[in-house]
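Right, I'll just put the structure down here and ask away after.
Only a single protein chain was left out; the remaining protein chains are all shown in position.
For chain A:
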Amino acid sequence: MEFDFSPVITYFPTLLKGVGVTLLIGLAVAAMSILGGQIVAVISLYTRKVVSWPLRFFIWLFMTTPLLLQLYFLYFGLGELILIPAIVVGILGLGFHYMAYNADIFIATIRSVSSGQYEASRSLGFGHLRTLLYIILPQAFYRALPQLSNNMIIMVKDISVLSAIGIGEMVYVSQYAISVTFRPFEFYITIAVIYYLINLMMEAGQTWIERRAAYRR
(Lines give C-alpha, C1' and ligand atoms only; values in the text may rest on other atoms or scores of the structure.)
Protein backbone atom coordinates (compact mmCIF):
# COMPACT_ATOMS: atom_id res chain seq x y z
CA MET A 1 0.00 0.00 0.00
CA GLU A 2 1.08 3.53 -0.67
CA PHE A 3 1.11 6.40 1.76
CA ASP A 4 -0.32 9.69 0.63
CA PHE A 5 -0.07 12.49 3.15
CA SER A 6 -1.61 15.20 0.98
CA PRO A 7 -5.09 14.76 2.58
CA VAL A 8 -3.42 15.29 5.93
CA ILE A 9 -2.07 18.61 4.70
CA THR A 10 -5.50 19.59 3.38
CA TYR A 11 -7.12 18.74 6.68
CA PHE A 12 -4.30 20.07 8.82
CA PRO A 13 -6.25 23.15 9.99
CA THR A 14 -9.01 20.81 11.18
CA LEU A 15 -6.46 18.65 12.98
CA LEU A 16 -4.96 21.74 14.60
CA LYS A 17 -8.38 22.67 15.90
CA GLY A 18 -8.51 19.21 17.48
CA VAL A 19 -5.08 19.77 18.99
CA GLY A 20 -6.31 23.07 20.39
CA VAL A 21 -9.37 21.41 21.93
CA THR A 22 -7.19 18.67 23.43
CA LEU A 23 -4.79 21.19 24.96
CA LEU A 24 -7.59 23.36 26.33
CA ILE A 25 -9.34 20.38 27.89
CA GLY A 26 -5.97 19.23 29.24
CA LEU A 27 -5.36 22.58 30.92
CA ALA A 28 -8.85 22.73 32.38
CA VAL A 29 -8.67 19.16 33.68
CA ALA A 30 -5.16 19.69 35.09
CA ALA A 31 -6.27 22.80 36.97
CA MET A 32 -9.45 21.16 38.22
CA SER A 33 -7.85 17.88 39.23
CA ILE A 34 -4.78 19.37 40.93
CA LEU A 35 -6.67 22.03 42.85
CA GLY A 36 -9.59 19.74 43.56
CA GLY A 37 -7.25 16.89 44.47
CA GLN A 38 -5.69 19.01 47.18
CA ILE A 39 -9.06 20.09 48.52
CA VAL A 40 -10.37 16.51 48.55
CA ALA A 41 -7.16 15.33 50.25
CA VAL A 42 -7.34 18.02 52.93
CA ILE A 43 -11.02 17.41 53.63
CA SER A 44 -10.62 13.65 53.77
CA LEU A 45 -7.64 14.00 56.14
CA TYR A 46 -8.82 16.70 58.47
CA THR A 47 -12.58 16.46 58.80
CA ARG A 48 -14.98 14.23 60.68
CA LYS A 49 -15.90 10.84 59.27
CA VAL A 50 -19.33 12.07 58.17
CA VAL A 51 -17.56 14.27 55.65
CA SER A 52 -14.37 12.37 54.97
CA TRP A 53 -15.81 8.91 54.38
CA PRO A 54 -18.12 9.90 51.52
CA LEU A 55 -15.11 11.62 49.96
CA ARG A 56 -12.97 8.52 50.33
CA PHE A 57 -15.80 6.57 48.75
CA PHE A 58 -15.75 9.05 45.88
CA ILE A 59 -12.02 8.53 45.40
CA TRP A 60 -12.44 4.78 45.56
CA LEU A 61 -15.33 4.85 43.11
CA PHE A 62 -13.47 6.86 40.48
CA MET A 63 -10.32 4.78 40.85
CA THR A 64 -12.02 1.42 40.51
CA THR A 65 -14.30 2.02 37.53
CA PRO A 66 -13.32 2.67 33.89
CA LEU A 67 -13.11 6.24 32.69
CA LEU A 68 -15.30 5.46 29.69
CA LEU A 69 -18.03 4.12 31.94
CA GLN A 70 -17.84 7.23 34.08
CA LEU A 71 -18.17 9.42 31.00
CA TYR A 72 -21.13 7.46 29.65
CA PHE A 73 -22.75 7.62 33.04
CA LEU A 74 -22.33 11.40 33.20
CA TYR A 75 -23.26 12.05 29.59
CA PHE A 76 -26.07 9.60 28.92
CA GLY A 77 -27.13 8.80 32.45
CA LEU A 78 -27.27 12.27 33.90
CA GLY A 79 -28.15 13.58 30.43
CA GLU A 80 -31.55 12.01 31.01
CA LEU A 81 -32.09 14.39 33.90
CA ILE A 82 -30.39 17.58 32.77
CA LEU A 83 -28.92 18.67 29.50
CA ILE A 84 -25.19 19.30 29.89
CA PRO A 85 -22.98 20.21 26.92
CA ALA A 86 -20.61 17.39 25.98
CA ILE A 87 -17.51 19.53 26.53
CA VAL A 88 -18.61 20.29 30.09
CA VAL A 89 -19.30 16.60 30.74
CA GLY A 90 -15.90 15.76 29.28
CA ILE A 91 -14.00 18.22 31.46
CA LEU A 92 -15.99 17.31 34.58
CA GLY A 93 -15.67 13.57 33.93
CA LEU A 94 -11.94 13.62 33.32
CA GLY A 95 -11.55 16.22 36.04
CA PHE A 96 -13.26 14.08 38.70
CA HIS A 97 -11.43 10.98 37.52
CA TYR A 98 -8.00 12.57 37.87
CA MET A 99 -9.04 14.52 40.94
CA ALA A 100 -9.47 11.16 42.64
CA TYR A 101 -6.03 9.98 41.52
CA ASN A 102 -4.37 13.27 42.51
CA ALA A 103 -6.16 13.34 45.87
CA ASP A 104 -4.75 9.90 46.55
CA ILE A 105 -1.23 11.25 45.94
CA PHE A 106 -1.80 14.40 48.03
CA ILE A 107 -3.13 12.35 50.95
CA ALA A 108 0.15 10.44 50.98
CA THR A 109 2.42 13.48 50.60
CA ILE A 110 0.53 15.58 53.17
CA ARG A 111 0.97 12.71 55.62
CA SER A 112 4.67 12.56 54.78
CA VAL A 113 5.39 16.13 55.93
CA SER A 114 6.98 15.74 59.34
CA SER A 115 5.19 16.77 62.52
CA GLY A 116 8.17 19.02 63.24
CA GLN A 117 7.07 21.26 60.38
CA TYR A 118 3.64 21.58 61.92
CA GLU A 119 5.09 22.29 65.34
CA ALA A 120 7.54 24.89 64.03
CA SER A 121 4.71 26.71 62.30
CA ARG A 122 2.41 26.54 65.31
CA SER A 123 5.20 27.74 67.59
CA LEU A 124 5.51 30.89 65.47
CA GLY A 125 1.84 31.60 66.08
CA PHE A 126 0.24 30.24 62.90
CA GLY A 127 -3.11 28.51 63.35
CA HIS A 128 -4.16 25.17 61.82
CA LEU A 129 -5.41 26.63 58.57
CA ARG A 130 -2.49 28.93 57.89
CA THR A 131 -0.06 26.17 58.79
CA LEU A 132 -1.79 24.03 56.22
CA LEU A 133 -1.74 26.75 53.58
CA TYR A 134 1.75 28.15 54.05
CA ILE A 135 3.70 25.15 55.33
CA ILE A 136 2.12 21.74 54.80
CA LEU A 137 0.42 22.04 51.40
CA PRO A 138 3.34 23.66 49.54
CA GLN A 139 5.67 20.93 50.78
CA ALA A 140 3.14 18.22 49.99
CA PHE A 141 2.81 19.74 46.52
CA TYR A 142 6.54 19.66 45.81
CA ARG A 143 6.68 16.07 46.99
CA ALA A 144 3.72 15.14 44.82
CA LEU A 145 5.22 16.60 41.63
CA PRO A 146 6.79 13.45 40.12
CA GLN A 147 3.61 11.38 40.41
CA LEU A 148 1.42 14.36 39.66
CA SER A 149 3.14 15.06 36.35
CA ASN A 150 2.96 11.36 35.47
CA ASN A 151 -0.77 11.49 36.06
CA MET A 152 -1.09 14.56 33.88
CA ILE A 153 0.82 12.91 31.02
CA ILE A 154 -1.54 9.93 31.18
CA MET A 155 -4.50 12.29 31.43
CA VAL A 156 -3.63 14.07 28.17
CA LYS A 157 -3.72 10.74 26.37
CA ASP A 158 -7.03 9.89 28.03
CA ILE A 159 -8.58 13.00 26.49
CA SER A 160 -8.94 10.85 23.36
CA VAL A 161 -11.61 8.86 25.21
CA LEU A 162 -13.79 11.98 25.04
CA SER A 163 -14.23 11.31 21.31
CA ALA A 164 -16.73 8.69 22.46
CA ILE A 165 -19.11 11.42 23.54
CA GLY A 166 -18.52 13.50 20.45
CA ILE A 167 -16.02 16.06 21.65
CA GLY A 168 -13.94 17.46 18.81
CA GLU A 169 -10.52 16.64 20.18
CA MET A 170 -7.63 15.22 18.14
CA VAL A 171 -8.87 11.66 17.63
CA TYR A 172 -12.42 12.77 16.91
CA VAL A 173 -11.45 15.29 14.21
CA SER A 174 -9.07 12.80 12.62
CA GLN A 175 -11.87 10.26 12.45
CA TYR A 176 -13.97 12.85 10.74
CA ALA A 177 -11.15 13.53 8.25
CA ILE A 178 -10.68 9.80 7.68
CA SER A 179 -14.37 9.33 6.97
CA VAL A 180 -14.06 11.88 4.20
CA THR A 181 -10.64 10.97 2.78
CA PHE A 182 -10.43 7.21 3.55
CA ARG A 183 -6.82 7.62 4.64
CA PRO A 184 -6.80 6.15 8.19
CA PHE A 185 -3.10 5.30 8.43
CA GLU A 186 -1.85 8.72 7.43
CA PHE A 187 -4.12 10.49 9.90
CA TYR A 188 -3.49 8.07 12.77
CA ILE A 189 0.26 8.33 12.20
CA THR A 190 0.04 12.12 12.20
CA ILE A 191 -2.04 12.14 15.38
CA ALA A 192 0.40 9.73 17.05
CA VAL A 193 3.31 12.01 16.15
CA ILE A 194 1.44 15.02 17.56
CA TYR A 195 0.73 13.09 20.78
CA TYR A 196 4.38 12.14 20.93
CA LEU A 197 5.43 15.79 20.57
CA ILE A 198 2.99 16.92 23.25
CA ASN A 199 4.37 14.23 25.53
CA LEU A 200 7.92 15.26 24.79
CA MET A 201 7.11 18.83 25.78
CA MET A 202 5.34 17.70 28.93
CA GLU A 203 8.30 15.56 29.92
CA ALA A 204 10.64 18.50 29.37
CA GLY A 205 8.36 20.59 31.56
CA GLN A 206 8.33 17.83 34.15
CA THR A 207 12.13 17.73 34.25
CA TRP A 208 12.32 21.50 34.54
CA ILE A 209 9.78 21.68 37.35
CA GLU A 210 11.35 18.80 39.22
CA ARG A 211 14.79 20.32 39.03
CA ARG A 212 13.43 23.51 40.55
CA ALA A 213 11.51 21.57 43.17
CA ALA A 214 14.36 19.26 44.16
CA TYR A 215 16.09 21.65 46.51
CA ARG A 216 12.81 22.75 48.06
CA ARG A 217 12.02 19.33 49.41
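Heads up, the rule we're going with is that a residue touches a chain if its C-beta (ideal position, glycine included) is under 8 Å from a C-beta of that chain, and two chains touch if they have at least 3 such contacts; residues count from 1.
Assume contacts and distances are computed from a predicted model.
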Which of the following is the UniProt-recorded protein name of the chain this complex doesn't show: "M67 family metallopeptidase", "Carbamoyl phosphate synthase small chain", "RNA polymerase sigma factor" or "Polar amino acid transport system ATP-binding protein"? "Polar amino acid transport system ATP-binding protein"
Return the single residue from A:Leu69, A:Ala120 or A:Ala192 that touches the missing chain. A:Ala120
Listed residues A:Pro54, A:Gly77 or A:Pro138, member touching the removed chain: A:Pro138
To test your reading of the contact rule: which positions on chain A touch the chain that is missing from view? 114, 116-117, 119-128, 130, 134-135, 138-139, 142, 215-217
